[in-house]
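First, the structure itself, so that you have it in front of you.
Only a single protein chain was left out; the remaining protein chains are all shown in position.
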Amino acid sequence: MSAITLQQARDIIAASLAEGAKRGLKPLGILVLDAGGHLIAYERQDGASIGRFAVAMGKASGALQIGVSSRKIGEMAAERPTFVSSLAPLLPHGAVPAAGGVIVVDDKGSVLGAVGISGDTSDNDEICAIAGIAAAGLLVQS
Amino acid sequence: MSAITLQQARDIIAASLAEGAKRGLKPLGILVLDAGGHLIAYERQDGASIGRFAVAMGKASGALQIGVSSRKIGEMAAERPTFVSSLAPLLPHGAVPAAGGVIVVDDKGSVLGAVGISGDTSDNDEICAIAGIAAAGLLVQS
Amino acid sequence: MSAITLQQARDIIAASLAEGAKRGLKPLGILVLDAGGHLIAYERQDGASIGRFAVAMGKASGALQIGVSSRKIGEMAAERPTFVSSLAPLLPHGAVPAAGGVIVVDDKGSVLGAVGISGDTSDNDEICAIAGIAAAGLLVQS
Partner (left out) sequence: MSAITLQQARDIIAASLAEGAKRGLKPLGILVLDAGGHLIAYERQDGASIGRFAVAMGKASGALQIGVSSRKIGEMAAERPTFVSSLAPLLPHGAVPAAGGVIVVDDKGSVLGAVGISGDTSDNDEICAIAGIAAAGLLVQS
């Protein structure tokens, strides 16, 4: 496997939304990117604010650009705030330092893309992303 | 009715893709925007080039910004090329002067959002957008 | 094969430069992008002007975004100038409508990346790109 298909992206989004519904989360914006950071699919639930796309994109695209999850970028930002702040304007969609941007890999660890979610707490956003990736039969970068 | 729901956006995309499949078109990128020009949903078919999102966005967002379809913006561009060229850098996602960006209205003519498609010829992109809007029980701005 | 390796990118650049030397061309800037439009390798020959990178990037990245060679984008621009002009500001590195940006595919036609060259005439730039891709054992998108 060398790319996330549209059908897999749909499966990720559907399972992420189902996880959010099960947990009673706020309305979410969910996107799936290919390995180059380009959008395959996006859905924004009714009632989610209009900026969810930008935030989810900043999580997932930033994760792909730096090569670690947006949770780890958040940990980097806690240790080296000026370094991480300096990166955002250099990257096409910034790098949001908060959980919810998760890199998808194949069974050899090669990057296939990323999932970005925004809408509830960062921790909950990430839980839904991981649930979505697993439901689609794909792997999260460790 | 005052907004396109996520379910309606899904219906539009599914019906647009079905129309493209029926006609044997190239892989498409299809998006649905709300009345503020913000993304509700997007799908890119396997094999579509990575710039489909930007082009579809430039059609649909430009249509909403100017208040007419991207086909009409194309006609304006033929008559007044420097005027239309001057608009693009002022608008958040430009204004692509080619068919495929279609404004969605309610039965009173109020704007609900827009559909943008890129991937095949502009004419075919627009045919799919109109088919998708009709299938979702919504109306195209006349 | 699902990606252009750094070694293949070096082979492309070396063979493109050799073709330029054989033909006595002006100093060239040559880059190789992955399928997502991200830089793998670049070399600028001594004496080439400082803008060669931007022009080569605009050719190769634009080709990947639109899904056709920059030569074909040039042909599109001749037929539909306002349409093609409208795309450049929407794409991360524009879309230069002149030969010299060539898409690289695998034997199934899947996009692996692109080569962009700037420095001599557009036709000569493209000849070198095609020679480089062939020398690396890769294929040009037909």
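A few remarks follow.
As written, the chains take the letters A, B and C, and residue 1 is the first residue of each chain.
The rule we apply is simple: a residue touches a chain if its C-beta (ideal position, glycine included) is under 8 Å from a C-beta of that chain, and two chains touch if they have at least 3 such contacts.
Note that the coordinates shown come from a computational prediction; the quantities given were computed from them, not determined experimentally.
Here is the thing to keep in mind: the chain we left out touches A, C in the whole complex.
Looking at chain C, the residues touching the absent chain are 3, 5-6, 9-10, 34, 36, 38-46, 50, 53.
Across the interface with the omitted chain, chain A contributes residues 35-37, 64-67, 80-83, 85-87, 89-91, 111.
Here is the rule we go by: only the chains that are shown with their structure count from here on.
Chain A and chain B have CA centres that are 26 Å apart. We define each chain's centre as the mean of its Cα atoms; on that basis chain A and chain C are separated by 31 Å. The residues of chain B that reach two or more other chains are 50, listed in rising order.
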